[in-house]
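Worksheet: the structure to be examined is printed underneath.
The complex appears here minus one protein chain, its other protein chains still in place.
Moving on to subunit A:
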Amino acid sequence: MEHNELFTFDNVKKSPLHSLNFSIKRGDNVMLFGPSGAGKSTLLHLFNRLSDPDKGSIYYLGKDLQSYSITELRKEVGLVMQAPNLFPGTVLDNLKYGPSLHGEWNSEKAEALLEAVQLPADYLDRSVDQLSGGEQQRVSLARTLANNPSVLLLDEPTSALDQHTTEEIEQVLEGLAIEQGVTLIMVTHHLDQAKRLGSRGIFLSDGEIIEEGNLADLLSNPKTEELQAFMT
């Protein structure tokens, strides 16, 4: 059965998040924003069970998140962390890490992955500590894409990139969403970026959802003082 609801948060508490009730539908591209320390990264880690709620339940495709195999879930709901956290070794070592865990690596994938994140193919054999911050961030994205996730959790994936590369990565993400039906759940500080990529917005502050809904509406007509203040 097709579930319209991709994720449902039912009274979820996880310090410092207070009590979250919301759902994300198939085809939504969700932009999470809010001040530093609001709990955005904490929230993101709940989706692929890097941590679990203290109270309440999360449902994925209608079933309790707890009922899925953890490793399968994490491959399907991929995460790109706020820091690149690359493994020591070469770019190739990083790209094949996820698929190799299950013997699914196919070396032909490597170049396509690099191309997707706008890196030249000869980067495969480079050692990761020779890469710039922005390049590391892109390898980190490619490493997650290697698992072919159907949901992509992104924690400020372009924070270390220049304008030009940011736009290219945005195009890649848009392509994933439109062509491959990947659902994006993304933390971003840039409201312009949110507008370009998102259909839904969740504004988080102090561990609480202050406003959420259609992104364009949210940003054109902020109802709370907090969001108004955040936007200026």
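The rule is short, and it goes like this: a contact is a pair of C-beta atoms (placed from the backbone, for glycine too) under 8 Å apart; a residue touches a chain by one contact, two chains touch by 3 or more; residues count from 1.
By our rule, contacts and distances are computed from a predicted model.
Only one of "Flavohemoglobin", "3-isopropylmalate dehydratase large subunit", "Iron export ABC transporter permease subunit FetB" or "Anti-sigma regulatory factor, serine/threonine protein kinase" fits the UniProt record of the hidden chain, and that name is "Iron export ABC transporter permease subunit FetB".
Check A:His18, A:Lys55 or A:His102 against the missing chain and you find that the one touching it is A:His102. Considering the full assembly, A:Thr71 is the residue among A:Asn4, A:Asn21 or A:Thr71 that touches the omitted chain. Among the residues A:Asn4, A:Ser51, A:Ser107 or A:Gln171, only A:Ser51 touches the chain that is left out of the figure.
On the side of subunit A, touch with the chain left out of the figure occurs at residues 48-52, 70-72, 74-75, 78-79, 81, 83, 85-88, 97-98, 101-102, 140, 143-144, 147.
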